[in-house]
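One chain of protein is taken out of this complex; the other chains stay put.
Chain lettering (A, B and C) follows the sequence in which the chains are written, and residue indices restart at 1 in each chain.
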Amino acid sequence: MKLRGNASSEQRETGRVEAFSDGVFAIAITLLVLQFQVPPVDQIDDRRALRDALLHLWPSFVAFLTSFIAILIMWMNHHGVFRLVRQVNGPFLVANGFLLLTVSFVPFPTAVLANHARGPSSTIAAAFYCGTYVLVSIGYNALWSTATRGRLLKPGVSESHVRKIRHAYLVGFLVYVAAAALALWNAHAGLALSTALWLLWGVLDYSDEKTPEIPRT
Amino acid sequence: MKLRGNASSEQRETGRVEAFSDGVFAIAITLLVLQFQVPPVDQIDDRRALRDALLHLWPSFVAFLTSFIAILIMWMNHHGVFRLVRQVNGPFLVANGFLLLTVSFVPFPTAVLANHARGPSSTIAAAFYCGTYVLVSIGYNALWSTATRGRLLKPGVSESHVRKIRHAYLVGFLVYVAAAALALWNAHAGLALSTALWLLWGVLDYSDEKTPEIPRT
Amino acid sequence: MKLRGNASSEQRETGRVEAFSDGVFAIAITLLVLQFQVPPVDQIDDRRALRDALLHLWPSFVAFLTSFIAILIMWMNHHGVFRLVRQVNGPFLVANGFLLLTVSFVPFPTAVLANHARGPSSTIAAAFYCGTYVLVSIGYNALWSTATRGRLLKPGVSESHVRKIRHAYLVGFLVYVAAAALALWNAHAGLALSTALWLLWGVLDYSDEKTPEIPRT
Partner (left out) sequence: MKLRGNASSEQRETGRVEAFSDGVFAIAITLLVLQFQVPPVDQIDDRRALRDALLHLWPSFVAFLTSFIAILIMWMNHHGVFRLVRQVNGPFLVANGFLLLTVSFVPFPTAVLANHARGPSSTIAAAFYCGTYVLVSIGYNALWSTATRGRLLKPGVSESHVRKIRHAYLVGFLVYVAAAALALWNAHAGLALSTALWLLWGVLDYSDEKTPEIPRT
């Protein structure tokens, strides 16, 4: 679908795509809670049984916490990209659509990990979980690549800034691949490496120090 | 419910209907993930079992991917229509409501297809899935028909442009009917034909080449 | 929680409450699809079995359709009220919160009706379903009552207009009570009476014929 327009409608386009994306992020992050399963009433006889059943859900709590933080960080990075983008085009929309696809998928590997975090199958569950972030990472690389190739960025963004973000996304991709491979061998190690990337995303600075004030209009 | 108003409030009306519709699209697309079922813990003994169980879910992955792209394309086309619309009236709201009904229904045939993609019942599942898109297509035809008959379009939209979109929607409807019928005979063929329509929606150009700059007021 | 403010922030208040309410309406209407249950794979042997299983779901289709239209109409009427409202106060927010509570509850009686529409328990399911609309109706009556008593309406709204809407809401409440009582005796009759009220909401005109142009500021 081709959508052409003048400067004002370009702003609207970008805003509407961002609002739709925000909606998907907000819904995906809130659906994470649905993976929790209430301990069945007919198997709980007394206080201790319910307490133990809730404690037994610790992998669900960890997976919920991890995925919530991950999606929140993804949302902030998505927002960081859109702050630098002036308009959208077809390839950028496709890349953004792929990214949303991977984000909305996160609740499923989260539930798999929560249910299979114990026992011999945990390595597969952890690799499946980390592998999802490989796909998410491909989405971010594609988003940034289409934004820069299509000359969609705002005028003030410097070439060195573009490179910095591209490198960060490439490093992220490689580390997620390594984490998924590592998880096949040791679930905890893979998950730890995958989680460690939060630091990278946390310090990634989307404001260009050479152009401290990028206008939005 | 009748809602009259001046030009300014008409803009608001259109914007609010569009925002509500966007919400339904975003929620429906994110609910697709709920069709995935975590492999039951008590049936998974080792690594291989979980790996095989996840691989066995391939119809779910395909159905998730297909429906996600389909809803995303629907959303973009919905947006394309609203870009050309100046105001709303009763019949247009009814058509839009019917369209949202069909969009919000998509997760169910998706889940049916994911669970019944194998075995002798796959033709019914595929026809049910393709049949849903027949309903969606009726929604788009009704939306465009009410928009043009009620003179809701912006001033700059040419008659030839109106016809082009009407023809595209009519072709879409006929192909979806053919795909649903074909799926009863061969599930894969019907699904392939239905998916091929993405090309049509992808190239459908909502900007009028005769009036390249339609103001949004 | 008390929120005071000047005219500009009052407009924002109203807008934010309306946006939050719109979100709840959009989510509740899209969650309706979750009541559909995929026919279990292990009970479906051939084409006919899946076809029959889907046809057997007709109460779910009817309940989905009915509740979707009902929530859509509720949303349009909610919007109609907010078009006439200039600002919000505490009692109005409480009434609006109660209304959202009842709207977000609708998916449950819908699922009960879909599952128990056949057999001797259908009267209870239908009465439970109609009874939910009694609560919704109380919400609308409270919303309009707090809006008029708190002098929250825009300057141009005439007294006769206020009375007209109050009477429509009161009639709605009484008919829903009658429908719920009737459903206990005959499920179909109760549901039919409840559905017939769509006509009332469809013709209810929120624009004041004496003040055709109510400014939105």
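The criterion applied here is as follows: a residue touches a chain if its C-beta (ideal position, glycine included) is under 8 Å from a C-beta of that chain, and two chains touch if they have at least 3 such contacts.
Only a predicted model underlies this, so the values are computations on that prediction, with no experimental measurement involved.
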(request) For the chain that is not shown, enumerate the shown chains it touches in the whole assembly. (result) A, C
(message) Using the touch definition from the top, which of A:Trp75, A:Phe92, A:Phe105 or A:Tyr169 touches the missing chain?
(response) A:Trp75
(message) Even though one chain is hidden, which residues of subunit A still touch it in the full complex?
(response) 22-23, 25-27, 29-34, 36, 38-39, 41, 44-47, 49-51, 54, 64-65, 68-69, 72-73, 75-77, 79-80, 83, 201-207, 212-214, 216
(request) Since one chain isn't shown, list which residues of subunit C touch it in the complete complex. (result) 1-6, 8-9, 12, 16, 19-20, 23-24, 27-28, 31, 34-35, 93, 97, 100-101, 104-105, 107-108, 111-112, 115-116, 119-121, 123-125, 128
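In this text, only the chains that are shown with their structure count from here on.
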(message) Taking the touch definition from the header, please name the shape of the chain graph: line, ring, star, complete or other.
(response) line
(request) Fit subunit A to subunit C on CA atoms, both being copies of the same sequence, and give the resulting rotation angle in degrees, nearest 5. (result) 180
(message) Taking the mean of the CA coordinates per chain, how far is subunit A from subunit C in Å?
(response) 36
(message) At least two partner chains per residue is the criterion; list those residues in subunit A.
(response) none
